[in-house]
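Shown here: the complex without one of its protein chains, the others still in place.
Per-chain residue numbering starts at 1, and chain names A and B are given in the order in which the chains are listed.
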Amino acid sequence: MAINMNLYSRGDKFFAIVTSILIGMFTIATLYPFIYIAAVSFSGGFAAAAGKVVLTPVDSTLAAYKYVLTQPKFWNSYLNTFIYTIGGTIMSLLIIIPGAYALSRPQLVGRRFWNLFVAFTLWFNAGLIPFFINMRDLNLLDSYFGIIIGFAVNAFNLILLRNFFEAIPRSFEEAARMDGANDFQVLWKVYLPLSKPAIATITLFCIVARWNGFFWAMVLLQSEDKIPLQVFLRHTIAFLSDDQEFTATLSTQPYSVESVTGAIIMCSIIPVLIVYPFVQKYFEKGILLGGVKE
Amino acid sequence: MSPDSDKQHGHAIVNVRPKRSLKHKMIWLADHIRNEWQIYLMLLPTIIWMIVFLYKPMYGLQIAFKDYSIFRGVAASPWVGWEHFQNLFDNDQFIRAFWNTIKISALNLLFGFPAPILLALMFNEVLHATYKRTAQTIVYLPHFISTVIIAGIVTTAFSPTAGVVNTVLGWLGMEPIYFLTKPEWFRPIFVGTGIWQEAGFGSIVFLAAIAGVNPSLYESAVVDGASRWQMMWKITIPSIMTTIIIMFIIRIGNIMEVSFELIILLYQPSTWSTADVVNTFVYRQGLESGQYDLAAAAGLFNAAVAFVLVMSANTLSRRYSRTSLW
Partner (left out) sequence: MSNVILKNIVKSYGDMEVVHSIDLEIAPQEFVVLVGPSGCGKSTTLRMIAGLEEITSGELSIDDRVVNRVAPKDRDVAMVFQNYALYPHLSVAENIAFGLRIRKESKEHITKSVEEVGAILGLTPYLQRRPADLSGGQRQRVAMGRAIVRRPKVFLFDEPLSNLDAKLRTQMRAEIKRLHKRLGATSVYVTHDQVEAMTLADRIVVMNAGIIEQIGTPMDLFMNPANTFVAGFIGSPPMNQLPGEIHRHSSGMQVMVKEVAFDLPDSIVVEEGREVVVGIRPEHLSLEAREGSFAIPITLDLVETLGSEALLHATVAGEHMIIKAETHGDIDHLQRVTQVYAPARLIKLFDAHSGLAITGSGDEEQSQS
């Protein structure tokens, strides 16, 4: 919709400029912390530790990166994150898509009951301790499978997809069934192709949740070789200054706790920053799909 | 083809029908299962998963009323009634944690709730399309960054020796402050971080609502001589008021759900007085100290309060959105 500037009085133009400036300020404020941490990561150890870094690297060096990228545990945790993300997302889709389809079918006996069964889990949660004890009783502690399966279903995504399926005119299902298709074929051949935006959205939500998942991975996993990136990050950031092995090297190396923290953060953010611009349109549409219908 | 015309009336309206016999219903059920078994198969994994991972823990929640030990297991542990709850309400830490939850949520409501709305309104007034697009892309970004990273950046920035905040304070001639150990600084930093992380992404809902406003409303206002500022107040805001109210009600429903991952990552024993919330209390008592039953009781209390709030919020929002739709 082209804006007709003739309709803008002087006061309006002023208002538009002020708003743009305010938006600009918020945008810069949003961006700054990332620029800051990047600068810290590229700075020399002493400068970083002394607080000399504000906007640009001081005493630029790649030493912190060298340290981070030579930690085998770092790469291992990256690999683990990929395992959890891909495995977890696939598991989620395999359960959620058919489930949402079934819930959207009017012929489902007890439909109201099943939907309530699902919605209830959004309203009431047994809590941290019972969930933990349950995982332990199921022998799912400290296992890849435990992380993948334990968080496979999110009722919110399920309901979002169900609503989307419900909105598709039922004559598609009827026509396909009259043509001889069974329910699996109707879902796979007709409804899924029609639902690409919704599927893309919940896939995105799953991937983001898995990639950033930290708390339960920390609680449920004990073996160091199974922890994902975020948990490794957390351990590093929190305990680096206590690591004797590490602090011993500080006097001879041009990095510090801060610059290494910065480097490891940057290494973790890069994939997100690269993928992010491509997915922007999907989540915007996704919010519209989810709508405010709670 | 039938030779004569049939003049036929259907039978008169029959109100008396034989009640469907049990046999009739069984036949129907058999047919139904024969024709529709697939959708039940599709539903099965979801239901089983929820039973195993969400409903079974609810069964385990009874340890809140028991003296639980791992060796005895849930069933064999003896009942102790409300003992744990009494302990909780006598426990200063818990009471404090509860009030902290409320206070932090209130702050979030006061500052964190309007932020996305203001952003959306401002975005709506920006004229330069590319500028707007770029700014939106940037402000949505922090939502996608993990809490660990967010906390890592914040801790570094507020560090007493190395952080930029203290560096700037130094320029202004002030003494460095060890922010993250000071209880009075925790909440502002927490709420501010929350806004940084979520305000941008949160504005999408409101932007969608604003986009749904009929453009002819603005056009007729232009003809009437209104300024953009006036239009914002008289057209934009009233039009999205339903969305705002519904989001507000949902927010109230979620008061007990403070983003406790961020708290765990930012808090310390010295800031517990303002930072400790019910879920972090549960985490420490339960997962760190192993007092599972007490922690479960605390969690149950939290969940019960949350449940009441969410149900009230749902009812309110449903009533409100229905009345405002027509």
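Just so we're on the same page, a residue touches a chain if its C-beta (ideal position, glycine included) is under 8 Å from a C-beta of that chain, and two chains touch if they have at least 3 such contacts.
These numbers come from a predicted model, not from an experiment.
J.: Which residue among A:Met5, A:Val18, A:Leu69 or A:Ala175 touches the omitted chain?
T.: Residue touching the chain left out of view: A:Ala175.
J.: Counting contacts across the full complex, list the positions on chain A that touch the omitted chain.
T.: Residues 169, 171-172, 174-181, 185, 189-190, 193-194 of chain A touch the chain that is not shown.
Note that in this section only the chains that are shown with their structure count from here on.
J.: Centroid of chain A to centroid of chain B, CA atoms only: how many Å?
T.: 16
J.: How about chain A: which of its residues touch chain B in the complex?
T.: 1, 3, 7-9, 11-12, 15-16, 19-20, 22-24, 26-27, 29-31, 33-34, 36-37, 40, 48-54, 94-96, 98-99, 101-103, 105, 107-109, 114, 117-118, 121-134, 137-138, 149-150, 152-153, 155, 158, 182-184, 187, 208, 211-212, 214-215, 219, 230-231, 233-234, 237, 256, 258, 261-262, 265, 268-269, 272-273, 276-277, 280, 283-284, 287-288, 292, 294
J.: Using the touch definition from the top, list the residues of chain B that touch chain A in their complex.
T.: Listed in rising order, the residues of chain B that touch chain A are 32, 36, 38-43, 45-47, 49-50, 52-58, 60-61, 63, 74, 119, 122-123, 125-128, 131-132, 134-135, 137-142, 144-149, 151-157, 159, 161-164, 166-168, 170, 196, 200, 204-205, 208-209, 215, 222, 227-229, 243, 246-247, 250, 261, 264-265, 279, 282-283, 286-287, 292, 295-296, 299-300, 302-303, 306-307, 310-311, 314, 317, 321.
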